[in-house]
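Left out: one protein chain. Kept in place: all the others.
Each chain carries a letter (A and B) given by its place in the written order, and its residues are counted from 1.
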Amino acid sequence: MNGNNVDKLKEIFKSEVDELIEDSEEVLATLETDVGNVELINEISRMFHSIKGSAGVIGFNDMAHFSHGVENILDRVRQGELRISKNLISLILESIDILKNFIDYYFGGPPVDKKKIEKIEASLNRFKGVVETPDFHIEEKREVKKVKKTKYFGIHIEMGEDIFLRGQDPMLLLRELSDMGTFDSIRADVGRVPDLEELQPHRSYLIYDLVLKTRNSFEEVKDVFIFVIDDNPKITITDISSRFVEGVDIELADKRLGEILVDEGVLAEEDVEKIAASHKRIGEEIIEKTSVDEEHVKRALWKKQKSQEVQNASTIRVKIDKLDKLINLVGEMVIAVSRITMIARDTGLKEIINSSDELNRISRDLQEQIMNVRMVPLESTFKRFYRVVRDLSNSQRKNIELHISGEDTELDKAIIEQIADPLKHMVRNSVEHGVENASDRKKAGKPEKGNVWLKAYQEEGNVVIEVEDDGKGIDPGKIYRKAVSKGLVKKNRDRFTDDEIFSFLFLPGFSTAAQVTEMSGRGVGMDVVKRNIESLKGKIEVKSIPGKGSKFKIKIPLSIAIIDGMRLRIGLRTYIIPLDAVVESFQVSSLDLKSVKGAKDLVNLRGEVFPLVKLHTVFGGEELKQEDFDKGIVVLVESTFKKFCIYVDEILGISQAVIKDLQTNYRSVPGIIGASLNGDGSISLIMDIPGIEKLMEV
Amino acid sequence: MKKKILIVDDSPTLRASVNFVLAGKGFNVLQAENGEDGLKKLEEVRESKQRINLIISDINMPKMNGIEFLKAVKDSKSLSRFIPVIILTTEKEAALKQKGREYGAAGWMTKPFTPEILLSVVKKFIR
Partner (left out) sequence: MSSGEKQYITFKLEEDYGIELTRIKEIIRNQELTVVPETPKFILGILNLRGIAVPVIDLRKLFQLTEKTMDEYAVIIVMEILGRLVGMLVDGVSDMIAIKEENITDPPKFTDRKGTKFIKGMYEKEKKFIMLLDADRLFSADEIEIIDGM
């Protein structure tokens, strides 16, 4: 940065401010004798507004912030919300003195007396009234980037024909998109292009369809279109990542070579018909008879082949513990690489930063691939149940059909092994106790054949597995009586809803351990099933309509081992908040805090009010008692339904955290998901935001 | 040939800062302190057979404000009307953003903005 130029900039700023102040002092002198003159007040307000703007642009944020405060007060006078008085005018004059002090300071003079500013601001603040105006805020480009898998977006760019008049250009959009990744395919649609005589050079006719391969998020891709999207609603962006496996679009496997080339825009549809008639190898015909070059055809053929290969994926067998070791190693490597990346950034040396960024990218790629290796479709697990259901329904003399769907849903192999038994237990339950025999079903007006559904699907970062039957359902009365008779629950029928009674099924000791089953030599109770699921950080719930059927729903989070987190310090301890839950962080001044007598603490952020959580009241412990609440940072987090703020002393950075399960050593601690080992050997606890929400009853 | 950007704003500091950032990235920055001045600069550049690639204009200016300036540019008979115009608004003036777009503004930035935001927006309009 050229020091000379910066000085010139400062000089320009100084002369602008000096002039503005001079003008305003004149106006204020007049205002003292003509106190109600709105026009004069306008002028003063404009002056503070201009100073705020210029100071903000040049980075003198303290001065800008101060100016902003005064401007707000003058605006209130303008709008009739605040009655002006001579003493208020004196205060404004004193504020101008402060501005002069700021200027002196920025040009080598003594720093502005903090106490003086505080005193004036304290006096000024009473004129801000009950409803506080939004704080001075500089729009920053969003720095926080989440680690995302490689995604594929299908983008359709169809714009109005007169966009050139605005100065917009699809080519610029394409250029920006191409900076984010690569185009897996791109095609221009010439449908709107008129004949040459009618062609007008200042109109835009082309429509583009492309597939963008990128690591950027959907939001970032959307950002490219931020200025054009309102006027051009036909622009669409669709996440088609699910169609891509190992880099190829699996839909290509079923497409003909000709179709593929037409989609890519290199072959005209009419040509395809011509070619189709001949008997020679399609690829050769295309090369010979059309203008498509050999490279293109070869590549299209390759894509099609690869696509087919992927569909019939070939496999090898690997021992699970080898993969476990690999995952742990990769987890630790990812943390180490993150640290290096941060240190490299601090050096400021371009070469080192570039190399370490590259290393970071590669290590994340590796992490992604390793996690992928362990993901296995539920198909084989599910298909095994056909036999189970058939055998069991035969021995029970019932007529039951099993329906499977979503078997291509994938889950970590270790998790599949853990849930295989619980699933089997639930399916057996449905067959043995759920679905009635043929005659009972007839009596109930149901078709003689009973059904069990086994369904799997992904939902918001979880894999959901449902076991449903159309049997006799669960009788809440029976469950309640059984629970009472076993002493598990106090007698008070009215207090419990049906859903709560269903959950008694999961209480330890509920089902008898009397029968010996082939699984483990003991009866496997639903409580064991529940514990199994919960050890995988999953949840299980049951719904039932007596007479109609029952449904068990299991939710298992997809990636449990590694998360991105925001590290922060509260009191003497460090904590981590999963980045998924973080909305934004703010520096708060005491002005933004509101407390309603007897109730919760609240924070005012840009006009919206959120509950404020001071963690030492949640987790207890003196070490968490925070420093001066006036000078802290507030992190706005989003839980399942609500948003609230957590007070922190310092944000230490963003890094990946490998979650080490606390549960092996401690009982699960509410509000905490797990712990993470930091580079220096210390431990940070990872917060469970929904858990904290519950604890605070926010 | 350096790309030309015209900045129209009544704050000398803002003009100088934009110049500072963009000149450093190889752009030729022209300055005007209000709408009237801006139109004059456009005229001058046209007469020397050159082109302005992008205009960034504030809204609140004396003599001729940003909206009037925008209208004048977009209504002109010359090729100037194809130049993309970015308007600068403050947080409170969200409604002006809408008005600007109605009159043909290509984009907007809220003041104050960081050099990063300035550059990312400029990139959207200049090859």
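Assume a residue touches a chain if its C-beta (ideal position, glycine included) is under 8 Å from a C-beta of that chain, and two chains touch if they have at least 3 such contacts.
Note that the structure is predicted; figures quoted are calculated from it, not measured.
The absent chain, not drawn in this view, touches the displayed chains A throughout the complex.
Of the listed positions A:Glu121, A:Asp231 or A:Glu534, the one in contact with the omitted chain in the full complex is A:Glu121. Screening A:Ile41, A:Val57, A:Leu88 or A:Ile479 against the full complex identifies A:Leu88 as the residue touching the chain left out.
Annotation for subunit A: contacts to the undisplayed chain at residues 76-77, 81-83, 85-88, 90-91, 118-119, 121-123, 125-130, 589-591, 593-597, 630.
By definition in this document, only the chains that are shown with their structure count from here on.
Computed from the mean C-alpha positions, the centre of subunit A lies at a distance of 35 Å from the centre of subunit B.
On the subunit A side of its complex with subunit B, the touching residues are 2, 5-6, 8-9, 12-13, 15-16, 49-50, 53-58, 64, 134, 137-141, 164-168, 171-172, 175-176, 202, 224, 226-227, 230-231.
By the touch rule above, subunit B contacts subunit A in their complex via residues 10-14, 16-17, 20, 24, 54, 74, 81-85, 90-91, 101, 104-108, 110-114, 116-117, 120, 123-125, 127.
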